[in-house]
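All protein chains of the complex are present and in place, except for one that has been dropped.
Moving on to subunit A:
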Amino acid sequence: MKEKDNLLEKYSSRVFKNRKTHITQLGDDANTIAANTRAIPGILTARGCCYAGCKGVVVGPIKDAVTITHGPIGCAFYSWGTRRNKAKPSYEGEQNFMPYSFCTDMRPTDIVFGGEKKLEQGIDEIMEMFHPKCIFICSTCPIGLIGDDVQAVARRVEKKYGITAVGFSCEGYKGVSQSAGHHIANNGLMRQIIGSGDTKPTGKYSVNILGEYNIGGDGWEQERILKKIGYEVVSVFTGDGSHATIKNAHLADLNLVMCHRSINYVAQMMKTKYGIDWLKVNFIGIGATCKSLRMLAEYFDDPALTKRTEEVIAEELEAVSGDIEYYKSMLKGKTAGIFVGGSRSHHYQALLRDFGVETVIAGYEFAHRDDYEGRDVIPSIKPDADSKNIEEITVSPDEELFRERYTAEQVEQLKEKGVELDTYDGMFPDMKKGYIAVDDYNVFETDELIKTMKPDIFFSGIKDKYAIQKAGVVSRQMHSYDYSGPYAGFNGAVMFGHDVAMSIYTNAWALITPPWKRVPFIEGTVGGEE
């Protein structure tokens, strides 16, 4: 385990003590890691804040809602059109607020005297101009400190206009990362949106896709495949999702969970309240997509559906296998590192493996232990002061709508068959001995691990991208897909193979060293001149 030791020895004893628990070089025994604890000030964590997790990740992509950033201008500016959560109207005339950024743009007087009035005036203006059916209010740091009550404002707005309005107290300082914001957003959606509609799905088998943000169009590729098989997609949380569909999510047959970290609270609460099972899927990777589709068919246990699933898989594989083989021939044997948020570092290992690429370094910005080690560890996670500040809401079975497809026993039987129901085993089982996992990675660790583990390509975010590239290592953004995508499903896998091969083999890499650094001056005289 020398790479881990080499990395840690450069730290002071204080930092060493903390960071050694967040870095795991995988061994033979059960691997553990510390996660979801405070970042060390000054260490250059990649983490963002609670607001980023609530507004930026979960709430913001809901296209037919006006999401207001309540606070000074900055947070609204940075979260405006910067995440590539694609959306388009689902029908002619559907409202799509994705190109807009709404903010109360608080000034010193608002900080001193409170901003509730300005917020309400702003909402009046929004109602006059846009008539949205749903408004979200996301709080930034000062809001909680000055005592503005965004929930109370939301209640008044609901009463005044007869619309849905949700206040989120997702001030940046809450929790230890974006993760707190996910939880707060999940709570708000569960309390006020999910279950408020009554439009029943019409298809024989219907699903929600949870934790899919449609970055680069990923969700659309997933929907394409699911619809081709015959599933009805009731709602997507939340990429290209809408208030109009999420309110009916509780009437679907099954929840598919993509990003476990950001949405597992909703999945769990819907299981408790409505009896809907959730299936941990991964549509990133050809093998992973096939496996997910087969688990899904197995869940519904219908021979016709199973047959159709296999037909679609065969058709899709036929269409992409040539391209996949081609890119595999270019990528096989390479190694990769991935530092992303809370799920992709796991998901993308499957896709990279399709191309013969091993992921030797994997890390998360804001994951919890269960994202690494699996949900079995949850009971042993002790809540700390920071996580205790984030509200846990408890739900109970809905008297009318609670309906379980399978008994607990049957669920266990399905699990034994490999259907990953109501559970998630985390990233570690898919990593090999000697590989490195890092929780809450920072700039220093990224650079050091690249030096010692020497991956051929590194997938991370924009903050890391250029430093890695300047050090001579191929670097691609895994949050924004470097403005490409989709990477999900069958077509996405081809796109990903294309992009990775493109970045590794681009001609400019050969130009870094100028000829005068390689070719010495020719000394001496040319024959015959003397």
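Just so it is clear, contacts are C-beta pairs under 8 Å (C-beta built on N, C-alpha and C of every residue); 3 or more make two chains touch, one makes a residue touch a chain; residues count from 1.
Criterion: contacts and distances are computed from a predicted model.
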item	value
Choices "ABC transporter permease", "Nitrogenase molybdenum-iron protein beta chain", "NADH-quinone oxidoreductase subunit K" or "Helicase Helix-turn-helix domain-containing protein" - which one is the UniProt name of the chain not shown	"Nitrogenase molybdenum-iron protein beta chain"
Given A:Y161, A:F300, A:F402 or A:F444, the one touching the chain that is not displayed	A:F444
Full-complex contact with the absent chain, from A:G42, A:G333, A:P379 or A:P520	A:G42
Absent-chain interface as seen on subunit A, which is shown	10-12, 15, 38-52, 68, 71-82, 95-97, 99-108, 110-111, 118, 121-123, 125-126, 128-130, 140-142, 144-146, 171-178, 385-386, 389, 443-444, 447, 461-472, 512-513
